[in-house]
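Working notes, beginning with the structure itself.
Showing chain A:
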Amino acid sequence: MLKLDNVTKVYKVGAFGGKVFAAVDGVSFDVQAGEVVSLIGESGSGKSTIGKMILGLASITGGSITVDGVPVKPGKDYYRHVQGVFQDPFSCYNPVFKADRVFQMIKDAYYPKLGDKEWDERVRSTIRDVRLDPDQVLGRYPHQLSGGQLQRLLIARALLLDLKLLVADEITSMLDASTRIDVLNLLAELKERGLGVLYVTHDLSLGNYLAERTVVLRRGTVVEMGATGKVFGDPLHPYTRQLLAAVPRLHAPWEDAAPTQTCHYHENAASGAMFEAEPGHLVACAQLDACPK
Partner candidate 1 sequence: MTALQEVPAQDAAAPAGVRREALYFALRNGKLLTGFGIVLTLFLLGLLGPLFLSGTGSEYGTQPMQPPSAEHWFGTTTFGQDVFTQFVYGLRTTFVVGAMGGGIAAVIAMLVGFVAGYRGGLVDEALNMFTNIVLVIPTLAVLLIINAYLGVRSVGAQALFIGLTSWPWAARAIRAQTFSLRTRDFVDLARLSGANTWKVITREIAPNMSSYLFMTFILLFGGSVLIASSLDFIGLGPTEGISLGLMLQNANQWSAMQLGMWWWFIPPGAGITAIVGSLYVANVGLDEVFNPKLRET
Partner candidate 2 sequence: QTPAGQASPAGSAPAANPANPNSLPRNETLYTSGTQWGPPANFNPLREWDYATGTEGLVYESLFHFDPNTSKLVPWLAESGSWTDDKTYEIKLRQGVTWSDGKPFTAKDVVFTLELGKMETVPYHNIWEWIEKAEAVDDQTVKVTFSKSNYQEWDFQLYGRAIVPQHVWEGRSEQEVLDGKNENPIGTGAYKYMSHDQDRTVWQRRDDWWGKTALKMEPKPRYIVDIVNSSNEVAMGLLLQKGMDLSNNFLPGAANLVKGNFGISTYYPEAPYMLSANTAFLVLNTTKKPMDDPAFRKALASSIDTKKIVEGVYGNLVKPASPTGLLPQWEQFVDQSVVSEKGFSFDIAKAKKMLADAGYRDRDGDGLVENKDGSKISLNLIVPSGWTDWMESIRVIAASAKEAGINVTTDFPDFNALVDKRSKGDFDMLINNERQLSNTPWTYYDYMFQLPIQKTQNTVNFGRYENKKVWELVQQLDQVKTDDVEGMKKVMSEIQEIHLDELPIIPLWYNGLWSQVSSAAWKNWPSSAEGTPKTAPTMWRNWLELGGFETLTQLQPAAS
């Protein structure tokens, strides 16, 4: 459904755009309907940029992004099917307005003719869908609601539309452990409804929990991608391995990643070439064999 083909994003930095900086460099992957794909990478690797490009909030420098074969075109029609939820639930709400304004904006833009009552009913049922009590959340200011509630309201907002693809950019990183999991579960339910979800995160365990497939991003390029089980269970790329090793686990001591001095994955990755190690499991490393596993 969503398809990224050799997507590049170059930012001009410095005065008068004197320098260029490729935040995303030749990224290709796709997301099917009813599937969660997690996009994993360290800070600054270009995850949010990809999300923004899909949402039409940032222009695309090169390559193409299509949803059901239609290229990204910011506007009402596009946003009817593609929506996003962002990292910081508190900053997603304009603090001077009540939280349910986000629904009102949807109504104004997409259902201007709908009766108020009917609309209210619809909102309430959607809010119940994200397992919130409408009476508790409606008519309140953002700061009177918890992060989890806000995040769920945002998902509800997206659901009011005829949604096909949801881009969820780090939607749990600001949440408490205990609320986080509820929001994640909600995402998982969406995919069961047949939506495609691009789940952007730097927390590997969360990506692993949720996603069918995983794309590992490093400095704007994909280093490894494939089924989540494969990528996490049998990481091929040294970077993936190093990343995994750094994740603190409750019940296991920190393991030291294999020394990577011999590996020159930086340079190779820059070429953008991907190798299919096994069906559906691609790695951007030319010297997999030379790498100590």
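The candidate set was assembled so that all candidates are chains of the complex that A comes from, given by their letters.
By definition in this document, a residue touches a chain if its C-beta (ideal position, glycine included) is under 8 Å from a C-beta of that chain, and two chains touch if they have at least 3 such contacts; residues count from 1.
Since we're looking at a predicted model, the values are computed, not measured.
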- With chain A shown on its own, which candidate in 1 or 2 touches it within the complex? 1
- Item | List of chain A residues in touch with candidate 1 within their complex | 16, 52, 55, 57, 74-76, 79, 83-84, 86-88, 91-98, 102, 105-106, 108-110, 141-144, 154
